[in-house]
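One protein chain omitted, others in place.
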Amino acid sequence: MTVVDTETGRPANPTATAWPVAEQQHMLRMMIRIRRFEERLAALFKRGELPGFVHLYLGEEAVAVGVCSALRADDRITSTHRGHGHVIAKGASTDRMMAELFGRVDGYCRGKGGSMHIVDFSLGIMGTNGIVGGGIPIGTGSAWGDKHLGRDNVTVVFFGDGASNQGVFFESMNLAAIWKLPVIFVCENNGYTEWTPTEKLTAGRIVDRGSPMGIPGDLVDGNDVVAVREATDKAVARARTGQGPTLIEARTYRWHGHNEGEEAFAGAYRPQQEQDDWRGRDPIAAYGHALVQAGVITQPEWDEIDLAETAAVEASVVFAQQSPLPDPEEALDHLFATTSTGDLR
Amino acid sequence: MTVVDTETGRPANPTATAWPVAEQQHMLRMMIRIRRFEERLAALFKRGELPGFVHLYLGEEAVAVGVCSALRADDRITSTHRGHGHVIAKGASTDRMMAELFGRVDGYCRGKGGSMHIVDFSLGIMGTNGIVGGGIPIGTGSAWGDKHLGRDNVTVVFFGDGASNQGVFFESMNLAAIWKLPVIFVCENNGYTEWTPTEKLTAGRIVDRGSPMGIPGDLVDGNDVVAVREATDKAVARARTGQGPTLIEARTYRWHGHNEGEEAFAGAYRPQQEQDDWRGRDPIAAYGHALVQAGVITQPEWDEIDLAETAAVEASVVFAQQSPLPDPEEALDHLFATTSTGDLR
Amino acid sequence: MTMTAQSSTSEPTATQRPTYFVNAMKEGLHAAMSEDDRVVVIGEDVDRSVIGATRGLIDDFGPMRVRNTPISEATFVGACVGAAAAGLRPVVDLMVGSFFYVAMDQLADQAAKLRYMSGGQVALPIVYFAATGPSGSGAAQHSENLHPMLMNVAGLKIVMPSTPYDAKGLMISAIRDPNPVVYLQDFVLGGTKSHVPEDAYAIPLGVGDVKKPGTDVTVVAIGATVPKALRVAKALEKEGISVEVIDPRTLVPLDEDLILSSVARTGRLVVTDSARLTCSAASEIVAMVAQSGFGTLKAAPQRVAWENVPVPFSPPLEKRVLVQDDDIRRAILATLA
Partner (left out) sequence: MTMTAQSSTSEPTATQRPTYFVNAMKEGLHAAMSEDDRVVVIGEDVDRSVIGATRGLIDDFGPMRVRNTPISEATFVGACVGAAAAGLRPVVDLMVGSFFYVAMDQLADQAAKLRYMSGGQVALPIVYFAATGPSGSGAAQHSENLHPMLMNVAGLKIVMPSTPYDAKGLMISAIRDPNPVVYLQDFVLGGTKSHVPEDAYAIPLGVGDVKKPGTDVTVVAIGATVPKALRVAKALEKEGISVEVIDPRTLVPLDEDLILSSVARTGRLVVTDSARLTCSAASEIVAMVAQSGFGTLKAAPQRVAWENVPVPFSPPLEKRVLVQDDDIRRAILATLA
């Protein structure tokens, strides 16, 4: 069947429910934004321009965008050490992200956080996290807070296959189940926990881990943004209507190393064939071509988006580089609040 | 069918596989020993003769005895805050237990441990535990140690329904599953986590919590010592033959409060009818009568066992009361070992 | 400092009644829950309350604001971070201080750090309280006092009252405070009784209290050691030795000025802590004075704390490990020798 977009009269993506053209183009744009942002980081890291270490999201873009495109601006997420994609998809400014990654004063956290602690509460971004599994209870509590305060917001908790072996994952599922919390547990299973294949560390299927607690599990192709989006739409509907949590396992793959620069010491732990196969399943190319096929977008429009996003990332690098380093004395600020309303200067 | 005991020619317990009469009588005796021990503690506590606080096992005797009667002397257990039954069933001396509960020098831990830290490594009793869930990783590690060292010992991890919401329970099941460890997770579901009904805190059935990891679950009547024993026999066979862990959920009920003396402040949190029903399902009376029925034991023999065990517990109290309190300076001993072979004096 | 003065010197007024420590905590909780309906109390069996500080609150505030949790400390301690960011003001009853260990990452690495890491984007008004320290043969896993550890974690305020009066006023301030606050009720104080005003009052965090003025020796006492120090001080009074007893009441922030100015007058310092000696609050305070008040010290400062072993079960062993009146007395006399 072909769904026709009412605004434009153009056929909408046949693989999807009838989303407006603008929305489908936006999903493509966001995946491209993440892609270009991460590619730029890889280059910057190689040139030694980034402090600390970074974990890139390249290849997994469809998960973040499929999930976050199903959320409202006032919904919330907690993220991981591999979180740039999540926060971009949730609407973060790449300027302020890049500035944070450079440790500059215009960064989201004024340089205090870095890659693993990017926060923008105004966008519902409750933080990437340096502790594997660390964000799971926090996101569960965010859902508890919203429910208690009578809001219909939902919170998405992103975590990896490795994090699915942390006790807080099960504890949080149990709490979410008995309190029927509006939380969605999204496991990004990219096949590896650092350098070890997931199946060597993780018994059974992650998607099944909530079923003993009555939490529905949905296993989706994490490289198919439409599949991820549809699964999330279902989970969001459940959460918003008080039916409680859902567990989504999205199978995907990271194109780069666990962290940039690992080649120096990790050795070859992933078969080349496996890597090639997954790169052959590029979520952006797949969705872009589907949209062109469906006439939702033209190739020139797609190229246009890519050029614009590439330029925007370049501008973010300039923004970051022009932003000053924080005054060392700021290191002593922000430990304790004096009023309950935050005091972001 | 009637199984005849080859030694005695008497018909064995029809409800059970053909265990020797002596063994069936021993199971009854051990349940009675626990019962009389705990009843005595209740009286001692009321009279203020016990330091600290105690959690009694009354009513749950069939679980400890059903499980531990399936173990070898060199198998191991980790236990809980409600552990007297477990350690008695594993063969602990009631003299040294009672002395420990009195804080005397002849106690298992020379008075350092008390009710929640009763240990006898020579009997494979790796400790009751004051931290809910605390013994679960320790028992899992004990199974890892045995397997690594090429032994065929198994370790039983006892824990409660409340402990089933601690993250380490899931983490340990996962580790046991991927390493195929000879460990048996025995959940004693007595319907309450302190004073809160289990179902208000615990999503779904505990027995199912291992299935996503491929761990078989066995739900048994925790007041039927034969059922518990048979489930444990199966689990032990799996573990000893390298087939990995099993999860057993035994449904039972504690006759007394969460801890002795709670009446003063807990209020009435369990329906009287519920309490009466469960007391009507006394695991000792049920098994004793079954054995009499089956001609495995006569009423006089049963009475004889009871008298003997009651007397033995009395003797334990005398033993404890006659044991001196430890020299205060001993408080500074036993922090660090000087040789790897322990230094129990 | 009026409030401070009042707490130590004021005579019971008409509106004051003799009140148990745990009930004073409850009065503080009740007042804070009444003034702000975003305040919620969670924890294991908080409806009936094992220790007592939350007992009966459910009758006035219902099961949604007084809510039982599963035994999942790491998760509900961390959940409060998200809930606070979402607009709640969670108060958590951890029941027993030792159980903080189970939730240490969520407490020390998440709750304590999120605001700082975010560059001050959010305030996290959370109170984590517990009955803590030895309770009389509670044995090693129910007798820990974690304030020394938690003092080393930047981002947590730490409150440790020693009287029912302080317990109520500090509970109210802790709940009103926009930061994560750890509130420790030294177990053995729970059953102590003294006069407490009926209506709500706040004792500011970071303001210590002179529990007994004196001129010869300054004794800084923490938690359960405060009544011990006061007993010893009164006894020494008869022997002509004038001891000043200071209770910091909050360990983070610490009222360093009050301590330093007292030592500047007395020239002698004893610090007694309700914790193991190594890296204790006693060590911190002695080091602080040694560094910042060295010139005022006339004698070696003395630390009186637990032996460096877990707390054993048997009464004579436990007694040997914990701080006794005589230990404090000997330390005071040592500074005068």
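We call the chains A, B and C, going by the order they appear; numbering starts again at 1 in every chain.
By definition in this document, contacts are C-beta pairs under 8 Å (C-beta built on N, C-alpha and C of every residue); 3 or more make two chains touch, one makes a residue touch a chain.
Model, not experiment: these values are computed from the prediction.
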Going by the whole complex, the chain not shown touches A, B, C
Option touching the unshown chain, where B:V63, B:C109, B:A163 or B:I248 are the choices | B:C109
May I ask which residue of A:R104, A:H148, A:R229 or A:R254 touches the chain that does not appear here?
-> A:R104
Using the definition of touch stated at the top, determine which of B:Q24, B:S79, B:T94 or B:N174 touches the missing chain.
-> B:N174
Of B:D120, B:D161 or B:E188, which residue touches the hidden chain?
-> B:D120
Residue ranges of chain B at the interface with the undisplayed chain = 76, 78, 107-113, 117, 119-121, 126-127, 129, 131, 134, 136-146, 148-149, 153, 155, 167-168, 171-172, 174-175, 178, 333-345
Residues of chain A touching the missing chain are 51-53, 100, 103-104, 107, 109, 111-117, 129-134, 162-163, 165-167, 193-196, 200-202, 265-267, 269, 325-332, 335
Extract the touching residues of chain C with respect to the undisplayed chain.
-> 98, 101-102, 104-105, 108-109, 112-113, 116-117, 139-141, 144, 148-149, 151-155, 252, 275-276, 278-284, 286-288, 290-292, 294-295, 297, 299-303, 308-310, 312
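Rule of thumb we're sticking to: only the chains that are shown with their structure count from here on.
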Computed over C-alpha atoms, the centroid farthest from that of chain C is that of chain A
When the C-alpha atoms of chain B and chain C are each averaged to a single point, how far apart are the two points in Å?
-> 38
Which residue numbers or ranges of chain B touch two or more of the other chains?
-> 165-167, 200-202
Which residues does chain C have that touch at least 2 chains other than itself?
-> 69-70, 72, 74-75
